[in-house]
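Only one protein chain is missing; all other protein chains are in place.
Chain naming follows the written order as A and B, and within any one chain the residues start at number 1.
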Amino acid sequence: MSVPLRGVKFSTLVLVVQIVFIIIIAFFGRYPDNADYPEIYDPNNTNAGDVNYAKYPNFMDVNGMIFVGFGFLMTFLKNYGFSSVGLNLLLSVVFIQWAAIVRGFIHADILGGEKFHMGVGDMVTYDFATATALISFGAVLGKTSPIQLLVMGIIEILLAQLNEYVGVDLLHVRDIGESMFIHMFGAYFGLAVARVLFDEDIETSSKEGTVYHSDLFAMIGTVFLWIFWPSFNGGFADDQQQRDRAYLNTFLSLCSCTAMTFAVSAIVDRQGRFNMVHVQNSSLAGGVVVGATANMPMEPFGALIFGAVAGIISVLGYRFLTPLMSKRLKIHDTCGVHNLHGMPGVLAAIGSAVLAAMSGSWSLHDRIAIFPETFEENSTVTGALGRTAGQQGGYQFLAATITLGIAIGGGALTGLILKLPIWNAPEDEHLFDDSENWEVPDEGVPLGNSSNHYKISNTHVESRM
Amino acid sequence: MSVPLRGVKFSTLVLVVQIVFIIIIAFFGRYPDNADYPEIYDPNNTNAGDVNYAKYPNFMDVNGMIFVGFGFLMTFLKNYGFSSVGLNLLLSVVFIQWAAIVRGFIHADILGGEKFHMGVGDMVTYDFATATALISFGAVLGKTSPIQLLVMGIIEILLAQLNEYVGVDLLHVRDIGESMFIHMFGAYFGLAVARVLFDEDIETSSKEGTVYHSDLFAMIGTVFLWIFWPSFNGGFADDQQQRDRAYLNTFLSLCSCTAMTFAVSAIVDRQGRFNMVHVQNSSLAGGVVVGATANMPMEPFGALIFGAVAGIISVLGYRFLTPLMSKRLKIHDTCGVHNLHGMPGVLAAIGSAVLAAMSGSWSLHDRIAIFPETFEENSTVTGALGRTAGQQGGYQFLAATITLGIAIGGGALTGLILKLPIWNAPEDEHLFDDSENWEVPDEGVPLGNSSNHYKISNTHVESRM
Partner (left out) sequence: MSVPLRGVKFSTLVLVVQIVFIIIIAFFGRYPDNADYPEIYDPNNTNAGDVNYAKYPNFMDVNGMIFVGFGFLMTFLKNYGFSSVGLNLLLSVVFIQWAAIVRGFIHADILGGEKFHMGVGDMVTYDFATATALISFGAVLGKTSPIQLLVMGIIEILLAQLNEYVGVDLLHVRDIGESMFIHMFGAYFGLAVARVLFDEDIETSSKEGTVYHSDLFAMIGTVFLWIFWPSFNGGFADDQQQRDRAYLNTFLSLCSCTAMTFAVSAIVDRQGRFNMVHVQNSSLAGGVVVGATANMPMEPFGALIFGAVAGIISVLGYRFLTPLMSKRLKIHDTCGVHNLHGMPGVLAAIGSAVLAAMSGSWSLHDRIAIFPETFEENSTVTGALGRTAGQQGGYQFLAATITLGIAIGGGALTGLILKLPIWNAPEDEHLFDDSENWEVPDEGVPLGNSSNHYKISNTHVESRM
């Protein structure tokens, strides 16, 4: 009777979580104030609503990345497609609500009687927060139960949002596309969880592979992430010039990154062929690597250089580092998030520190628009914090270091919690296998190695009856 | 020689319909007036074109729902993917033009010599009208010929648009995302057609099933419908505040609905596993259920509650009601539109009646913006129709009842017309089978049960030569 219990446990958890969310939001969450619509309520202001036209399409693109992009990118596994796109959907809807609550409590004075506001401009921040946990999902894909994933994400989003608060609100660090606070955090948190959950059976599972069409499904995720990424990096920009720069820099960085991905993929293959894993993932590292600096005046060639470097290290990571990490460090990284989000995120953080330190050479307008805290001796304008450009660079670096620490520490701790034998963790023969959690069509055997696969899962089903 | 005849009959019908459409539109359809572009033609107005920036992206999202969303959502059947996404394309392009004509004749004074205008703001209304018939398509998927579907949609769109005219223009009812006029109408119309066309062979067909990858193709439809749905519910809003509310409410409702979908799906399964049918469809009920109220001030928790309830009843509907309806009531609902559009649509209608009846407690601004017809005793503002909040609630309910009546009556009548032996209705062995209407790749056998499937269709082909 363990099977129905499993369903009951999951359902009860989700039901309770959903009811709690509704109660919290009923007490503390509200629509934006009418004052946010001056074009309606303020007869003297005819134009203030404009900014909303930009916000919603931006949100739509980011939303596409969360539900289409992440969902399909992970469908590359031959027997784990339902879970990839399906659990991605489940996790996202829970995490989005949780992010609304966590962000509300952090950024509104709830204890002082304030409500937190939920508007179109906030929706994209919920998606951003959710992305953090979906990145970690990639590291443990196929090796965790839905309940484990929910618990992981709920802890992670709390920690990630607190970390972001430290970085943005306390240290006054800039990270427009959140390469530190989302990509780096999500990757290293997930890797730490994967380390703690490591099991020798993962290494030897015959199901961790692709089939021809599963690789094509994954490319749906890749191309949509690719095209929408400029909106991810540009969505938070304060003015149209920074926004446009973020769009352009991200686009260019993705281009050179993708070119380098193909070049390096072919050269590290013994037969000079391209590897789908690289194309699906490393092509996107160009979006991560400029995520902390996309609004800065690096000129187009700067973005191209960032992207090219990211493409190179990402493919090399897949080829040499990932197998090594699995064998030596017992960190099994299913999607290779270290190569797509981890190392490019670190590179982005370093880049932001370097560019910030060089911001003394920018135009005064750029310096003030991007780093209002930076102090510039030769000008009459003084940032509120009186920082030099070099100091701002130091703070950027400091925030990255803190992020890394909280991510790894928090991930390890979360991994220990997930090891408790109460979360329906998948047994060995169900690693990378949908049939554990999904009704799979009887005759719809995934391509290749199929008779064996379904013999196993049928046996399993019978043994439970 | 029946085969070429079949092609000739279909082609002649489409050709004639297309030529008639062109003639009607040549006589009566025109571009918008120059006056609609005051920023160009009125030198004193520098800002009036703004609203167009919001309209077009909204249209794009809705267009994505029609062609990508509906098209791929129905590809879940293992041998009916070409028809699902292909016929969805054919039907949409015919229905869009028909909707332009029907709406033109209803809303412009054609007899008085007026032309009807076709602009960017109108395009989205054509897509809306088309959605009605695509929902009905879901109810009869795999059991009807392309000609039957064309005839069905042409009748249905005429009736649905007349019904919408009664509701919106005569009864002054609000249904921003058209949960009554599109979702309810389309679902119950389709179910009535399905009832009349019922045949015992449908129940016993071995082809009404999925394979692993067809379920993944269907998820493409799901995720795109999911992300674009806020634009569907918000596209008709009169001002930015209502639009933003519609976006947020729809997004939140989808979130809680999806969470409940997974929770209930796991608990009603004997082995505690998720069911792809539920995830693909019930997750979207959250968009339908707030479609009539998305612009109303229900606060975020209100949207979450609506969504959660919709998710629960939708999954329960799939699990218990759909098989019962097929067995007892002889209503075979291929896609389960009753669970995705029908019941959530009814719930939306009831919700709109209740909220309207409670609108006396809203801010004066909201009351006037959303129900200009509502009369409020304690204020100095009187709606043109002098209705109380309670009366407006009654009208909302009345419109829903009329919608249900016209949908069921019209659907039954249409079903009878479709039973005439002149529409190339599929014979039993061709139910849920592309090879009746499509050249299917010889060696590209769909997964599973394939040798049998193609033995049948080859025999069929030979027997016709």
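As a working rule, a contact is a pair of C-beta atoms (placed from the backbone, for glycine too) under 8 Å apart; a residue touches a chain by one contact, two chains touch by 3 or more.
What you are looking at is a predicted structure, and each value in this text was computed from that prediction instead of being measured.
Only one residue in the set A:9, A:78 or A:143 touches the chain that does not appear here, and it is A:78. Checked against the full complex, the one of A:7, A:29, A:57 or A:441 touching the unshown chain is A:57.
Of the listed positions A:10, A:80 or A:247, the one in contact with the omitted chain in the full complex is A:247. Of B:213, B:319 or B:338, it is B:213 that touches the chain left out of the display. Among A:118, A:279 or A:440, only A:279 touches the chain that is left out of the view. By the touch definition given at the top, chain A reaches the unshown chain through residues 47, 50, 53-54, 57, 61, 78, 209-216, 219-220, 222-224, 226-228, 231, 239-241, 244-245, 247-248, 251-252, 254-256, 258-260, 262-264, 266-267, 269-276, 279, 283, 297, 299-301, 304-305, 308, 363, 365, 447-449. In the full complex, the hidden chain is touched by chain B at residues 3-8, 10-11, 14-15, 17-18, 21-23, 25-26, 29-32, 34, 37, 39-41, 46-47, 49-50, 52-53, 56-57, 60, 63-64, 67-68, 71-72, 75, 81-82, 85-86, 89-90, 93-94, 96-97, 100, 118-120, 123, 146, 213, 217, 220, 436-447, 461, 464.
Everything that follows uses one rule, which is that only the chains that are shown with their structure count from here on.
Centroids built from CA atoms put chain B at 33 Å from chain A.
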